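See structure below.
Every protein chain but one is kept in place in this view of the complex.
Then we have chain A:
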Amino acid sequence: MATYLEFIQQNEERDGVRFSWNVWPSSRLEATRMVVPLACLLTPLKERPDLPPVQYEPVLCSRPTCKAILNPLCQVDYRAKLWACNFCFQRNQFPPAYTGISEVNQPAELMPQFSTIEYVIQRGAQSPLIFLYVVDTCLEEDDLQALKESLQMSLSLLPPDALVGLITFGRMVQVHELSCEGISKSYVFRGTKDLTAKQIQDMLGLTKPAMPMQQARPGPPQEHPFVSSRFLQPVHKIDMNLTDLLGELQRDPWPVTQGKRPLRSTGVALSIAVGLLEGTFPNTGARIMLFTGGPPTQGPGMVVGDELKVPIRSWHDIEKDNARFMKKATKHYEMLANRTATNGHCIDIYACALDQTGLLEMKCCANLTGGHMVMGDSFNTSLFKQTFQRIFSKDFNGDFRMAFGATLEVKTSRELKVAGAIGPCVSLNVKGPCVSENELGVGGTNQWKICGLDPTSTLGIYFEVVNQHNAPVPQGGRGAIQFVTQYQHSSTQRRIRVTTIARNWADAQSQLRHIEAAFDQEAAAVLMARLGVFRAESEEGPDVLRWLDRQLIRLCQKFGQYNKEDPTSFRLSDSFSLYPQPVLLDSSSILADRILLMDTFFQIVIYLGETIAQWRKAGYQDMPEYENFKHLLQAPLDDAQEILQARFPMPRYINTEHGGSQARFLLSKVNPSQTHNNLYAWGQETGAPILTDDVSLQVFMDHLKKLAVSSAC
């Protein structure tokens, strides 16, 4: 273990965990003084090619309030066949199957390299994965065509025994029955009427075991022990039918008069999708995939009216509380999201339109259920097509990179309590001895439900040190945390992944340097950002900014080295240096003879400086004597391609040059060190001025230093 950087990386790779602090302040008081809370980023299903799942069930601590899982940190008495729980110190007998256990014959879960281990549960019926497509038909012809093709293509990517269903919507909502030959049937719902789950199930004939329509076709006995599967059929059975059905999909036939938006019943469509799954496959892995090409314009969940002359709510409307439909719509989608989460299903939203589509109101659907939210300009773009295709990508085992219906349980040793979690999860409201009274994020519980997750899904989990200052942890003591994730694997197996970690305690007064050195500034930035975003959900924007500023100043005061009232003396150690502003992209980098590649996760921009652009225009790259220029041009493209290959969702790829209209994507992101306000660099080769009133990093840091050293703070 050479450096903390390596340590952090190693831990992340093995356990999928990164802590803000890797040495923990040993008392409550000290912990609060650290400013950045003790917290971690957990990637529950971190891809582990080297981790074969074990085919048996975990051994649990017998104390009913604990039930921690046997792990490498436990003390084991091999002779007595006893193990001591490292969380509650309960001594437990090994189960009969472990009789052969000895120092040399250890089960995997006791080996230190298996601090993360995955169990496969053999019990219980396996239920197939379910994919329910909810498709907007109020699209332009070519958009719809592209979407139809993507959907048809996706059928070949689905696991053959997965169940698939189709709901289309426009002015009406149609639930397509997939079980029949001959006449294609669909159930149609008014797009303006909010129906309860019960009503939806009644109307779809799901409440009665036998429907007349079904009786019309007395087939073989049902393959699934479920009420009805007319609307959800195994892909291998109906992919021809469904391909045809998708092929015949028409644009919403209801006329849209001049000056109107098409009537789009997204809210009801989603509600029906939720109700359908709720009634037929509760607590089974299922994805509702919503494809929409515009804002909901009628019924519950409408975001804007159908009059084009009334524009969709802008940021200003929202700020002034002037967005007419927002609250109601948000409430509707929240209600749906909560129901979906309760049932263990997840909702993806694929919104492709040039204008807004109401994702603001709908975001909770994806957020609370662990679904994807993808935004693009059109379904007829590679951004959508490849992103969508990537949903169905497979891992090294040939399994889909998706898991469902997970619950995450966090157990802590006594000095710690769980304050909350921030991520695509909902609380399961389980109060236990390790639940803190102070909430950070979704708190008040040590269990959360994550309905949809993939190997990159990451939660921020926040802890509180509860150890009192006057009861110091003995030297060399370690705190432990166990993360237990139960989920439905894409192979439909139930699995449990257990990660148990431990970190050293340190007395902040005597060992502050240790603690400081073990600070993970990247993780801390993300965790603080999550907190900030979480707060922004319920608080006014400026308040949150002020809070963030304050936290930063306090952190600098705590860990900076400076002389009071002397900003120039201010220094931060290496482990903190990037924390205030991790981005090193400055407008001064924009120079005529450079090529820039910017990756902002959602966008990848390649920018050719003025001179380079002129050269390219002149065609130098095609001349044999300028082959090196050709290579120069090619290099960023290759790099970008590499990023594009792996990233989900597929980023917007922008290839532009000096003066190009798309250069705005770059200019809006760079640090505005030169603006129209500080013209001193005019005429020199110093980069491009940015027309903005935002302050540059330099100004920001100057202020920060000033405040940090100020004794008034």
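The rule is short, and it goes like this: contacts are C-beta pairs under 8 Å (C-beta built on N, C-alpha and C of every residue); 3 or more make two chains touch, one makes a residue touch a chain; residues count from 1.
Convention: contacts and distances are computed from a predicted model.
According to its UniProt record, the chain left out of view corresponds to "Protein transport protein Sec24C isoform X4" among "Tubulin epsilon chain", "DNA replication complex GINS protein SLD5", "Protein transport protein Sec24C isoform X4" or "Proteasome subunit beta". Interface note: of A:M203, A:M373, A:L428 or A:L637, the residue touching the hidden chain in the full complex is A:M203.
The hidden chain makes contact, of the residues A:R48, A:R63, A:R91 or A:K193, with A:K193. When the omitted chain is restored, the residue from A:P49, A:G182 or A:G619 that touches it is A:G182. Contact with the chain not shown here comes from a single listed residue; of A:N92, A:S115, A:S154 or A:Q174, that residue is A:Q174. Annotation for chain A: contacts to the undisplayed chain at residues 172, 174, 177, 182-190, 193, 195, 199, 202-205, 210, 212-213, 215-218, 248, 250, 253-255.
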